[in-house]
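Quick one: the structure is below, and I'll ask about it shortly.
Shown here: the complex without one of its protein chains, the others still in place.
The chains carry the letters A and B, assigned in the order they are written, with residues numbered from 1 in each.
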Amino acid sequence: MVSSTDSSLTRRRFIRATGSIGLVAGSGLPLFHFRQANAADNEGQTPQKLGSWEDLYRQRWSWDYIAKGSHGWVNCRSACEWDLYVKDGIVVREEQTATYEASEPGVPDFNPRGCQKGACYTDVMYGPSRTSVPLKRAGERGSGQWQRISWDQAIDEIAHKMIDIASEHGADTHYTDLGPNFDFGATTMGRFKFLHMSGGTFADNWAEIGDLNIGATMTMGAAHVGGSSDEWFLSDFIVVWMMNPSVTQIADAHFLYEAKYNGSELVVVDPQYSATATHADQWLPLRSATDAALAMATARHIWDSGKIDMPYVREQTDLPILVRLDDGRFLREADLVEGGRRKLLYMWDSVTAQPVEAPGTQESESNLIRLPDGFEPPIEGNFQVTLKDGEQILVAPVGSLLKESLEPWTFEAAAEVTGLSVEQIQRFAEGFANAERPMVLSSWGANRYVHSDLMNRAKLLCLSLKGAIGKKGAGYQGCGWVDLGGFGTEMQVEHEGLRGKRGMMLNLLSPGDLWDMTLDIMLKRKTQEEVTRDGERKYEKDILCATNVTSIDLHSQDIVPDMDRELKNDYPRPFSEYFDESVAKGWDRNLPRSGSPKIFFSGGSNLIRRTNNTQKFIDNIWNKMELIVDLNPKFSYTAMQSDYILPAAGYYEKSGIKYSMSYIPYVHYCDAAVPPLGESKDEYEFYWLLSKRIEELAIEQDLPEFDGCGKMPSDWKTLNQRYSSHGHFGPGDAEKVSDAILAGSHSTEGVTVEQLKKTGIAKYTSTGDNVGPTALYNPDWKGDGVLTTMTQFTEHKDHWPTYSGRLTTYIDHPWFIEARETMPTHKESPKAGGDLPFQLVSCHSRWSVHSTWRDTPLLLRMQRGEPVMYLNPKEAKQLDIADHDYAELYNDYGAVTMRIKYSTMVRPGVAYYFHAWEPHQFPNHESYKWLIPGLVNPLHLSGDYYQLEHGVNKYQPGTAVQDTRIGIRVIDQASVDSTHSTTPAETQS
Amino acid sequence: MKYAIEKPARQVAMVMDLNKCLGCQTCTVACKKMWNTDGGTDYSYWNNVETLPGKGFPKQWDEIGGRTDQGAVKRGKIPNLDSEYGRAWSFNHKAVIATDAASGKKEWLKPKGKPDWGPNWDEDEGTGTYPEDNHYFYMPRLCNHCTEPACLDACPRQSIYKREQDGIVLVDQDKCHGYRFCVEACPYKKVYYDYQRQVAAKCIFCMPRIEEGVAPACARQCPGRLRFVGYREDQEGPIWKLVDKWKVAIPLHPEYGLGANVFYVPPMSPEKFDSQGNGTGEPRIPTAYLEQLFGPDVHKALATVNAERDKRKRGEPSELMDILVAYDWNENFKLDGAVREVI
Partner (left out) sequence: MKQTLQLIAAPTVMQPGGYVPEAYKDRTQASTPTVELTAEKAAARGWRIELQWACPQPVSSIANETDLFPDAAALMVPVVADAPWITMGQEDKPVEAALWRADREALYQLQAEGLGTMHRNDAPAGWSAQSQWADGVYRLVFQLKPWAALDQHGLLGIALWRGAESDRGGLKSVSSGWVSVS
């Protein structure tokens, strides 16, 4: 036996030696830099015996030092702080710091947070798919042939290629998506600052991955709405509606079950008997994608039973706004008066029998929606008005039209559509109507149907009628986040010293624009927030090179004909007509200008893994790109198809700030607990070095200025100057960048890296100065108390960021009128992929945050080691498929092989899976994604309608995965192995 | 001949509220990372969470232990590594990432061999007919640190002892010769065999942490906040209140007669539907099944939880609900005063 000291020395030497392993002949792979078991393996084997044998265990609970860490980059919707236990230079384990405090008396605290994935990131960091040396593709893309190269070579080659490609195709063919692996710290700042400063195109993927709550944007003008998770505890009627917190919100779920003990009713609406449903008071097992029908019946009941919060509805919603009954458009001042304003809307004054200006609409004199004292506009009725040309027409308040559209939604009608019983619906609707503080939890997963917008609009309607939105302990919980303004500033501003959102715009907008904005504020024509909001909209439209991934796919991937075919019965016109109109009118961002992207930098996001209709994407986009670089701490499927795999530092090896959803209103810091493994590098440093090399070459070549995406020039001869804020930040200054981000954020007043290295967390001091679609709209919250959102409108009476300035039930955009989607309603889910028996429904995984932990042995052993499709056992047996058999899944798009798992949680007719398996975890490296066309709702290509306008994080076309239908059939088990595998799995212990 | 087991000065104990369990397995991973990362224990999970009704881990453990349902000794079975525990599968990452291009075939990532069981194999499977009465719930398990441990009783070498200061049951790793009578005898199947060191090993209730006033990793790392840790005898602590005062926390399989010191608040569940989809008023988890697990006391425990919950619905105070809410998480753990800061 060796002593523990000896063994640790061995281990340390081993790690240090990793940098010098050369190219291995044959397979050519220096991929595996050290033993693949987790770092803690040696622990306990070599105890020093002290007093008694029990010391063997006491020694295992020992460490050299503890650093603070978080999983800042993993794109987990929550945030948790961890203590990282470091022994002999290795992070051996992690345990929650658990020093959060209760927001206010009478509410449980947040401790300890965390989940099983956070508890073993060390297994990812030291795991078998960790990258540690730069690699260059040595064969065809995806051939698995790699050559080890130096960082210098990698950077030099990439710099040369970028200059060549940008010179030929334009700088905007350089494109980056967001994707997992981003934080609010230096690494992500570096990636996007490089993109921004080099004039590349940013493609938002919120909607593409089905996470963007378009229904929320339509209704509230904001997609990311939701307070701190302890607010759940305060509701008396909680509806978990398209969410599964026990699985996807592990750190926060306890508040639901604690609320039950506090006397709340917990309802879960889910076709599956989910892990969350097991704890429900009411489970509503409805047919997939019929949620809007349930909500319509509920809204009807709220109305009919007189449980509408009438003062709230009159003031906060568009129900009193008048609509012309001749054309379905709002009644506008321009209709009544020559030269009148288009965006001035009306209510009815019953006393004077006249339409009166609705305060707080876009072109109204007032920014506030508060109604004059004593003014109670009707929400029902028909009224006659005289237009400017003398024509007399009927108008009606939105409420009147709504009531009519709710009329058919009796409990019986909803039961017919949803498959629920009348009793189930009635119990739910009565509970909702009678609740004082009804709350709906509706996660990112609530946006995966082509008609999810209608479902969410309908759910929001129920809450609007009850006056619940913007009320403490009630309302809509759809994943809000706290703004860290400094992140955006550092990312987009090349000069130090500019702070905050307005500071950022000072740097970016033209002097004329700025003068107008200043005047607006001085003359009180607009509130500061509004000026900022307008500035931001202008900035995004006129300056930022931003589009969305779905738009790129539509332009480049040849999927428009698929959409035409799949949606031919669902909209009045073919999809392609909507698309063409959107492009023609400039609603679609249509970037890059030359067509398809040529340069792709993946920041550890896993683009191919998550792309629907994957083969088409690979053929039409991926393989037509000329330079693909994946800077990644892990070998993902995307990495494996790239030209360069560059090893990024692991999460515990670099300074980082977790992006933070409002669930947990604390900033979370990740310290560099240990140096980067092998040759891996912090992303911030890589982009510093790359921008430097490009700058050197550009000067050498006297490279002409690029025009970016046609909005702003980009001179690569000063690329590193601008990236480094004119030398303010050096390549090793990630921590300094973190500090600058914190200092530049109103939500982290006084918080420093030095402090966070000790505490890991700090309570946010405000929700930030974000005014865009991700704002929380609570100007009063300064770090104390439960965080409620939307009080800016309900308490301060500011107008909502919507066309009518109100919670929106009625959208009078011509496309919506034509498609009969002016108001929420139920529409059937199209059968994408063919009229086949199973609806393919997904949920975020318990076992991974996207693909990051998907291949981690420790966790795979606690699953079944391979991807599984959950089926109801009865149905699986009818198909002759035994538990854990491979089966073939097929539809119009192809066929893939996957194992079946029996689960009684699954609704018959549903094939249910937990997402983010890597393609290389499937036979032939083809996942269910190969079968998903990803329907695009054509109405989401609309624009020129305030909240319905392309915006990052806000409104954009996306893809709906859950409308997909598949067939499932039994296959010969032996054939799976013989067809797809050549060598037996090797032993790796 | 049976050993005389001296009553320890104090007994450390745990309560788990199944109404808060998420099935997330953070406890399992926390425990695993701390104590069972070595080769011979790679398959073993001192703490596991199983989906019930189900076969559990090791498979059908409740049928192969060393006690009858009358508490009498019967010969138990040592679980097989492949078929009952599930071997810690190894994977083929390298071969997958470095596809052999020449072969033209792609190997995919999967476990070596053809595993058909593991520590969480029947996760989320459950039982019953959708939507009338399908049901499942999550059940975390660890060593019960019994008052009359079956493992201790089974060791001819007296390698197993119950600590005087806290009642934690330990296997002396020096003294054990790996006979595995303890593995056989424990009706909860919570003693494992380290097949490399060839000794038995089991949950130590995070003894080094307890000694410093820190709750076990499974409890302190539980994001569902469902675990309470303290001393049985401490009338100010959560254990006594939940077990002895309110009687809502009861041991698993009390019929084994071992005096388990880990207790459960039994699970409530949404109501069943009849064939018309109307509620029947009965919980989806049959109470007869819960009685099989927790004995007849389960009825009263559930009734008490429901009654106290009704009080809160009416706006009345309830000490029991306040404890189960766990307003101040630190109060879930009441150990010795000198709590070690883990910062």
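Quick note on the criterion: a contact is a pair of C-beta atoms (placed from the backbone, for glycine too) under 8 Å apart; a residue touches a chain by one contact, two chains touch by 3 or more.
If you're wondering where the values come from, they're calculated on a predicted model, not measured in any experiment.
Touched by the hidden chain within the whole complex are the displayed chains B.
Between the chain not shown and the residues B:Tyr130, B:Tyr161, B:Phe181 or B:Phe333, the one that touches is B:Phe181. Note that of B:Tyr85, B:Tyr161 or B:Phe205, the residue touching the chain absent from this view is B:Tyr85.
Although one chain is not drawn, its touching partners on chain B can still be listed: residues 1-3, 43, 66, 72-76, 78-81, 85, 150, 152-158, 177-181, 183-185, 192-193, 195, 198.
Assume only the chains that are shown with their structure count from here on.
Of all residues in chain A, those touching chain B in their complex are 27-29, 31-32, 36-38, 40-41, 43-45, 53-54, 56-58, 60-61, 66, 83, 93-99, 102, 106-109, 111-116, 119-120, 122-123, 128-129, 139-140, 142-146, 246-247, 250-251, 253-254, 257-258, 260-263, 268, 273, 275, 277-283, 285, 420-421, 423-424, 427, 635, 640, 846, 855, 857-866, 870, 872-874, 884, 901-908, 918, 920-925, 980-989. Within the complex, the chain B residues that touch chain A are 19-20, 22-26, 28-30, 32-35, 37-39, 42, 86, 88-101, 103, 105-113, 115-116, 118-121, 123-131, 134-138, 170, 172-175, 204, 206-209, 211, 217, 220-226, 267-270, 273, 276-279, 309, 312-315, 321, 324-330, 342-343.
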